[in-house]
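For reference, the structure I am asking about is given below.
Every protein chain but one is kept in place in this view of the complex.
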Amino acid sequence: MITILFFASFREQLDTESEQMEMQGLTDVGSVISMLRGRGDVWGRVFAEGQTVMVAVNQEMTEESAAIKDGDEIAFFPPVTGG
Amino acid sequence: MITILFFASFREQLDTESEQMEMQGLTDVGSVISMLRGRGDVWGRVFAEGQTVMVAVNQEMTEESAAIKDGDEIAFFPPVTGG
Amino acid sequence: MNEIRIQAEPLDPNRELDLLRADNPAIGGIVSFIGLMRDINDDKRITTLSLEHYPGMTEKALERIVAEANQRWEILGSRVVHRVGEMKPTDVIVVVAVASAHRGEAFQACEFIIDYLKTRAPFWKKEQAPEGRYWVEARFSDQEAEQKWK
Partner (left out) sequence: MNEIRIQAEPLDPNRELDLLRADNPAIGGIVSFIGLMRDINDDKRITTLSLEHYPGMTEKALERIVAEANQRWEILGSRVVHRVGEMKPTDVIVVVAVASAHRGEAFQACEFIIDYLKTRAPFWKKEQAPEGRYWVEARFSDQEAEQKWK
């Protein structure tokens, strides 16, 4: 199982704060993004090619190419705007 | 008449806070320094060639070459150490 | 010595500075940045700001930034406190304060921490204006500010 989190405008647009799913076929962050994009509709738009999507695995900022493993917490969010 | 002021270690070493004198022959800051140095003793040491002497004329930092005129306030002091 | 805190309660910068100062008589200088909610942004009048964050990751991101500042500069203490939740114009959003023996290092470390916080700590601002509510866009100038430390 992996946990996927969405923050800020992503959370609002997708109307989803978090979800859990089996690893089946997912190997890296990029494969998770493809799976989410494949849901179409608003998911397709948020995760469209060329959109700026930031990702953290287990609360560390990382890249699309990062491998994932069972138990990981994967978070997607737009560029940060604190401070 | 010109007014000459001394601050910090200069004031202490010379045991003088201020003095007033006629312009007679004094034309620029350098001539005032030469005159003070000419007094010898501790004056000679404070204003010795090669000593760092800062000078302000009418409360503006300036150089040895600055001209002076009647009524000016000329202050001598060591490098500043505030803040 | 390096305090990092996220809070929903109003943030009092004076208290943070007092605590940092009380720490150590070897402190020669404290440089601080206080980030305030402005009443106008991009020509819109802002009435309320909502700040969302990613609990857990935020603290980790800030700890990493402060640790890097401590590696780069000789620091005697620091405090990074960020507010979340709803706030009003003139409210304090963030305080970054750095103490050192000599001022140059405190200036560098303080600016480094706030520059990195702006691009690497997971906070998001949503503004309420008469025109509606919208998420604040990331600024290119913040990306540039981060680059100068590379």
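Here the chain labels run A, B and C in written order, and each chain numbers its own residues starting at 1.
Quick note on the criterion: a contact is a pair of C-beta atoms (placed from the backbone, for glycine too) under 8 Å apart; a residue touches a chain by one contact, two chains touch by 3 or more.
These figures come from a predicted structure and were not determined experimentally.
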>> Can you list the shown chains that the omitted chain is in contact with?
In response: B, C
> So that we can see where the missing chain sits, which residues of chain B does it touch?
Replying inline: 5, 7-9, 56, 59-61, 75, 77-83
>> I need the residue numbers on chain C that touch the omitted chain, in ascending order.
In response: 13-14, 17-18, 21, 25-36, 38-40, 89-90, 101-104, 106-107, 110-111, 114, 141, 145
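Just so we're on the same page, only the chains that are shown with their structure count from here on.
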> Counting only C-alpha atoms to place each centre, which chain is farthest from chain C?
Replying inline: B
>> Using Cα averages as centroids, what's the distance between chain A and chain B in whole Å?
In response: 72
> Where the CA atoms of chain A average out and where those of chain C average out, how many Å apart are those spots?
Replying inline: 26
>> What's the distance between the Cα centroids of chain B and chain C, rounded to whole Å?
In response: 48
> Got the chain B residues that touch at least 2 other chains?
Replying inline: none
